[in-house]
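Shown here: the complex without one of its protein chains, the others still in place.
Let's turn to chain A:
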């Protein structure tokens, strides 16, 4: 088995044809690996959570391969908020800077590809197959594949998603203060979003897009606050480049709005963890322990797929996963 140090020497040798003295700083490999190479960790998903784990692992000289399909769920959002030091910065800018910082570490490789499946092999390693039919081997697998939003099939909804139809008051609510706001939800979720939005604006209404489903207590509170509930199904969100202006209902009535809070259902973006046997929670998140390890040993997960959706949480859980995996690797190395 190749030790971590030998691996680095090997990688340096492979690229020594380059003119600059420290060849590893002169370019970044995006796609080439020896199929026999055994990585310490393969990280599937290279957005904030995956990169955060890679940073921790790279700094501990772990051999890391990041496989990323380059489709972060916040790619439609113009600005990311509520993450200290990066408040208001475009998501793409944050991830570009993150990649730049993480890929400085010589044991971290990043390829832009999609993973097709992951097999557990007999000798306690994992075999990761890419869609290009390449195979990569690792001792640990870390999933940071995120969630997929099941956008509502309403005309205009997808165009406004992340811009003026938003899922979270914490991430985007402050920018919508005092605007005419609709909560597009029903029941407990609608009541919850209403509570969170009420410090931000008084111009509120609830669109249940079908028969309302509130408890008597919730109904009383909503009535007392004079908030209108509209049950008529929605046919269209009129908008200009994603900025919603009007909700059109089936009876051709309409409602002027500037912002809509809506939290559509989410599903795991990748079903590979489930295929490996990882359990999900009742909310559809991947079940992990307090070290971010899934119900399958040596398969870890971090980011949106395991926890509250935010950049800060993604980075925190990624860092925790990196730490836990490195601790396990050190134990294995040190005792052998």
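Everything below uses one rule, namely that contacts are C-beta pairs under 8 Å (C-beta built on N, C-alpha and C of every residue); 3 or more make two chains touch, one makes a residue touch a chain; residues count from 1.
We adopt the following convention: contacts and distances are computed from a predicted model.
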| item | value |
| --- | --- |
| The complex's invisible chain, by UniProt name, from "Thioredoxin", "YCII-related domain-containing protein", "Ectoine/hydroxyectoine ABC transporter permease subunit EhuD" or "AzlD domain-containing protein" | "Thioredoxin" |
| Residue among A:103, A:118, A:222 or A:237 touching the omitted chain | A:103 |
| Identified contact with the non-displayed chain, of A:95, A:181 or A:328 | A:95 |
| Interface with the unshown chain - residue positions in chain A | 18-20, 23, 25-32, 70, 92, 95-100, 103-104, 112 |
